[in-house]
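If you scroll down you'll find the structure; I have some questions about it.
A single protein chain has been omitted from the complex, and every remaining protein chain is retained in its original position.
Then we have subunit A:
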């Protein structure tokens, strides 16, 4: 299923349409969006190098980790990036996002280089230009496309308002040379409207959920982190695809995170649901469920009185109709008491069943316990 996301990012969008965009949502209790981003980064890079991707370059914008972290990670995956690599550019918004560090150069460094430093992340127009310029350095000004990966928008949202960030991402999606883009977000750090706004501008949403999700509230999210116990590092990975015609497709997998990254496996669906249900039944020394044979036998039992299904219509005296004279006598019943009048009509024994509930008028306000003699 994670492959489905990767394929959509790799293949990009159709001409004339906005680029497909993915939001990766994590929480405090399931903080593994970085692992998902790294997974997608490695796969996209491999496909670009192999010439199997619609995009011929990748612009990586780093906010939460240094560029060297990602380059080291790619090297570990067998993808060596050198200063002469023409398929990747890194925009470093991590090292000095606010210009606190005195550097000889101010603003974005000029000239083609693998890593460009950005010292003013709050200027989103400049950031947009930097991304496009970095992409064009790789693929030129023509119709060739490149992908954009933003490791986290949490820092962006701290320094700029939601509409501006939304505008930046939409502008990137709208650019003719951007093939696809993805970003990650920690939903516990922002208001729900921010999460919703980002979901609106993305065509795919992937969210990581621990096995015991917090119902609501940021304080619960923090407590949830400490309640995870041995399940920390495991959970569910849900992906929501927005299809062109408006349909939405949701898929889920289980994830498990270790030193090498995130590992996804299918949820062992129906069997595990049934197994889970069965496991809810308390373990006792007697059977609480019926076996197949017992169920069949139960169905064969003929129930007395009104539930006898002989094929003829069952007539039930409902207490409201006037009975035939001399045959039976309807008497008031005390609650909980069955009355069977045996009428001798010469035909043999007969049981006529009067329902207790029929003595009550509909919508009676009487308390049924009034006639108790306590």
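Here are a few things to note about the model shown:
Criterion: contacts are C-beta pairs under 8 Å (C-beta built on N, C-alpha and C of every residue); 3 or more make two chains touch, one makes a residue touch a chain; residues count from 1.
In this text, contacts and distances are computed from a predicted model.
Not every chain of the complex appears here, and the one that does not is recorded in UniProt as "Elongator complex protein 6", selected from "Elongator complex protein 6", "Basic helix-loop-helix (BHLH) DNA-binding family protein", "Carboxypeptidase O" or "Proteasome subunit beta". Checked against the hidden chain, the listed residues A:2, A:34, A:208 or A:239 yield one contact partner: A:34. Residue-wise, the contact with the chain that is not shown comes from A:66, picked out of A:66, A:85, A:170 or A:252.
Across the entire complex, the residue among A:25, A:56, A:151 or A:188 in touch with the chain not shown is A:188. The chain not shown here is touched by just one of A:80, A:101, A:243 or A:288, and that residue is A:101. Where subunit A meets the chain that is not shown, the touching residues are 28, 31, 34-35, 38, 65-66, 68-69, 72-73, 76, 94-98, 100-102, 154-155, 158, 186, 188-190, 218-219, 221-222, 225-226, 228-230, 232-233, 257-261.
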